[in-house]
Structures are given as structure tokens and as C-alpha cells.
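Attaching a single structure in C-alpha cells format; questions to follow.
Yeah, one chain of the complex is gone here, protein chain that is, but the others are all in their spots.
Which chain is which? They are A and B, in the order written, and residues in each are numbered from 1.
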Amino acid sequence: MTASAKEGPAVEGPVVEGPVVEGLVVEGLRKRYGDHTAVDGVSFSLAPGASLAIVGESGSGKTTTVRMLVGLERPDGGTVRLDGRDRSTRPRRRAERLARAREIQMVFQDPYLSLDPRVTVSGCLDEVLRLHTDLDAAGRGTRVTGLLDQVGLGTREATALPRDLSGGQRQRVAIARALAVEPRVLVLDEAVAALDVSIQAQILELLGRIRSASGIGYLFVTHDLAVVRHIADEVLVLKSGHVVETGPVSRVLEAPDHPYTRLLLDSVPRRGRFPAGR
Amino acid sequence: MTTTAPAEPAVLRRRPGLRPLRLLAQGPLFTASIAVLAVLVLIAVLAPVLAPYDPEALDLSASLAGTTGEHLLGTDQSGRDVLSRLMYGARTGLLGPLLVVGVSTLLGTLLGVVAAWRGGLADTVLSRSMDMVFAIPGLLLAILLVSVVGSGMTAPVIAMAVAYTPYVGRLVRGIARQEKARPYIESYRVQGWSGWNVCLRHLLPNIAATVFAQSAMNFGYALMDLAALSYLGFGVQPPTADWGAMINEGQSAVQQGAMLPALAPSVCIVLAVVAFGIVGEGLADRIARRKR
Partner (left out) sequence: MNRMNEQPEQKDASAVPADGRRPVLEIDGLGVRLPDDRAGRPILDGVDLRVRPGESVGLVGESGSGKSVACRSVLGLLPAGARTSGEVRVAGRDVLTMGRSELAELRARQVAMVYQDPRASVNPLRRVGDFLTEGLRAAGTPAATADARALELLDAVGIRDPRGALRRRPHEFSGGMLQRVVIAAALAAEPALIVADEPTTALDVTTQAEIVDLLARLRAERGTGLLFVTHDLELAATVCDRVYVMYAGRIVETRGTDELFDRPRHPYTAGLLACTPSIEAGAPAPRPIPGRPVSLADAPPGCAFAARCAHALPRCSEEKPALTRHGDGLAACHRADEGITL
């Protein structure tokens, strides 16, 4: 599993010789906490505009993996490259930090904790634009309205504080905030798990619409295999920090190779699955 | 004290004797305490206007005069008006704790946030240093410093500010660590903001209320500690009016049957300490309810 980390040329530097691979390429990613290896040699790639679901149970390392991609955790080994640019080391300058932020953005699970309770919806979008663009106040205002419109929110929500919004509305704000920098890749960490079913379907539909309109790539972290079917092209199954299976969604869900994937699939509640019959 | 410095539960630091105040921190007592503190501040500020006499004017002929129309709270052994001394005493009584709380809050918040945000070695070093200071009793530190610098307000205030810093620092480290792990703070990091920016604009404002509640409590503790130092003769020196020193001076009068010169400042100290405690607890209670 670790061999893939050594294949790539010039692992230590951001300058890569040879043909540049488009999209996100992760090789041999590793993270240890004390004696425990949370992520152990995870490799995958995400073509521009593609959607990859990372599936696993608690402790599988799925969240740790994507947290390393966005720079919230520092990998102990392996590389992360976007269009050939390395992003696994600590950014040295402010410009580099900002450039990386414009490449990958993230939406978190809990909409009740992912917005600053003291910042209004429009303020929250405005500050991202202030950091990443040269737009003046009027220009930013137009962009904020456009972003809110894109996620189905209006001017009434723009002036609201997070506490005045429902879970689904907050998650829309979080999506708009992530889209504000026009990232190449959006990491969605259990982004619909905390929502009511009817709201979850709204957000899934919104995410599908955004991807087909903008060509953004999704890394969709989830424990829910039923959701995978409707949001991703490819799926990667993680168990205890290792990749156990990867492939196109329809192939993995219909003809899983690995016994663990089969166990996961058998565990999905569905009508007609006789409960006591195992 | 345990040797490890793991995540501590972020609760306010309370003195054992004052914990029951938690139960009183609701409803009318909270409002009453705010009123008591407001009156105290007003008296301290307006002492020169309000005080009927010069607090240091001696009048040995009127020594230990009881409650009279001229002296509402009587006079002390040197014939000074107790009420005027109480009013002026509110100035030193509040100024000292204000400095202690101001310095320790700023310093403690800075150290706590840095420890929480940087983690790793910085956290270990800062946390251990704060634990060490925490282990030294503030009063002892003050007495040591007085023996070097000499008595007066300066040494006790510096010593207390140092001693109170870990109180604030450990609290701030705990809540800042919790807050740092919240997705909204992480989302700012993913957006590419610098650590300083996120701390100043988002983390600090969201923990400020809790820090303020701790500071209100610390105000009461500092007032008590500084009064104790003055009582022991290490703090504010006679003839300056100070509640702690007044109790000391009034002690001998108690044997002569005059309670007021010692009792009046004692009541003032208790009133102020309890009021600060209740306000701190009440604020903490309101924050906890808002977060739920």
C-alpha cells in the first residue's frame, strides 16, 4: 500500500517534472496519533469535475483524510497534489495559503456549529470575498446576492444571523461560503447527515445542480451508502485507515469485491431484509 | 496536581468558600448585586464630593465618638470620620482589584489563546508555567515581593496580577481549545485566514463573555486578597483610607467597645466580594443557558 508514495518523482518539492496530472492526486497519505495510525497509505485521484464518495464507519479515517487535504491536519507521509501543485507541506507565504484555499473548500457536517454565531449571512460571505478578491463593496454585494441566489436563499436570509435560520438554510449558507472562492474541489464532510430527510434531498439536489453548472469536483465523505448512489461517480471504501475497495459506484454497490464492502451493503436497512435472519 | 496537561473541562475557577454563591445568582439577587456594585463605583468616583470630612483629618478630641448627627458612623481612635474613610477606602478598594483583574485578564487571555491555538510545545511550556505559578499562593508571592520592593499598593498589585494570570489563562486555554475545534473556526482556517486574524475576529469575541464572567469573580477575590494584605500591614499604608487597613486599626477599638471602626469596613468588604461573586456566577449562568 505504501509503495505508491515512492513512485512519484520529486516527492519533497512542489515542482513536479514531467506531465502534470490534472485534478486532485493523493498518494500514500498517512497520519498517526501517538501509537494509532488513523490513515495508512491512502491513495486516490479525482479528475476535474468528478465526484468521489469516501465511505467508511467511525474510525475509518475518512474525515482525517479530507482534513489533511484542506490543511486542517498535517500528513505524516504521502503527497497531495492539485494539478501537479503540492499541498501537503505547510504553506510558506500568505499568497500560497490563499492560493491553496482557492483550490479546495470544505462544508462541515453540523450546520449549527459551522457558522460564526455573531456574523450575519451576508457578512459571512462578504469576508471571504474581501480576503480572496479585489472587488469593492458594491461588487462584493452583487456577488453575495448571486451566491445566495445560487443556493436558493434570498435577501431576507442575507441579513439574518445563523440562529434565525433552520439547519437546511445554514447548510446552504455554508455551501455558498465554500463556493465564494470558486474552488476546483469541494469537500463535503457528512454534509447532509445532520439534516431531515426532506431537507437532505433538497441539499443533494442543489449539490447536483451546482456540479453540473460549474464543473466543480466533489469529495463526498459519508457513512450513508444510499446517498452515495445519488451523488458520486466513484466510491472509495475505507476501513481502519486503509482503502479496502475503490471503483465506479454502480460496480461497487452491485458487485462488491471486498467482504467488508459486502458487510456494509448488507447492513443498509431496506424493506424485505428479514431482520432476524442472519 | 497531576503532571499531565490534557484538555481540562472549561469551567470557571471558583474559590471553595464562595461556591454557594452559584445558587444565589438568579433573579432579584443578581440585579441587587449589580446595583450594589454600581453604588460602590459611584461612591468611589464621587468620594471627594460626597465625603463629609477629610478622611485623614485628625481630631483627637473626638476619638471613638459613637454614631452622632455629625459623624453618622462615628469616628476612629484618631477621631477621623469613619464614613468619609469608608468612601475614600472604596477608591483604593476598587482601584487595586481593577488593576489586578485588568492585567491578569489581558495576560491570561493572551497566554491561554496562544497555548490553545499553537498546541504542541508552546502549549506544554505555557501550561506548565501557568501550573507552576498557580501552585504558589498569591498572598505568599505578595509578601515576598513586598519584602523586596517595600510596602504600598504596587507590590501587592503586581503579585496578585501575576498570581491571577493562570486563573484566567487556564480557563481561556480550555474554552479556546473547544472553540478552536468547532467547525466555524476551522472553516475560517480553510478559507486561508491567518491564525491571528481568526483568533482576534472570531475566537476571542465568542469566548469573551465567559472570560468576563471569570474576571467579575476574580475582582471579588482580588478585593479580598488586597484587603487582607493591607490588614496585615503589607499593602496600603496608614494614614491612607483603606478597608483592610481600617479593620486593622479598628481592632483595638473593639476591645474598648467601639465596633463601628472595624465592623463598617468588614461589612463593605463582604458586601463587595459577595456582589462580585454573584454577578460573575449570574453571567456564567446566562452564558451557559444561551449556549444550550
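The rule is short, and it goes like this: contacts are C-beta pairs under 8 Å (C-beta built on N, C-alpha and C of every residue); 3 or more make two chains touch, one makes a residue touch a chain.
Being a predicted model, the structure only gives us computed values, none of them experimental.
Visitor: Missing chain touches which shown chains?
Guide: It touches the following shown chains in the full complex: A.
Visitor: Among A:51, A:88 or A:200, which one is in touch with the chain left out?
Guide: A:200
Visitor: Which of A:84, A:208 or A:247 sits in contact with the chain that's absent?
Guide: If we include the chain that is not displayed, A:208 is the one touching it.
Visitor: Would you mind spotting which of A:26, A:176 or A:253 touches the chain that isn't drawn?
Guide: Answer from the full complex: A:253 touches the omitted chain.
Visitor: Can you work out which residue in A:85, A:102, A:223 or A:242 touches the chain that's missing from view?
Guide: A:223
Visitor: Given the full complex, what residues of chain A touch the hidden partner chain?
Guide: 57-58, 166-168, 196-202, 204-205, 208, 223-230, 250, 253-254, 263-271, 273, 275-276, 278
The rule is simple: only the chains that are shown with their structure count from here on.
Visitor: Quick one: report the Å distance separating chain A from chain B, using the average Cα coordinate of each chain.
Guide: The computed centroid separation for chain A versus chain B comes out at 48 Å.
Visitor: Which bits of chain B are touching chain A when the two form their complex?
Guide: Residues 182-184, 186-194, 202, 205-206.
Visitor: Name, in rising order, each residue of chain A that touches chain B in their complex.
Guide: So the residues of chain A in touch with chain B come to 70-72, 94, 97-98, 100-102, 104-106, 108-110, 113-119, 128, 131-132, 174, 177, 181.
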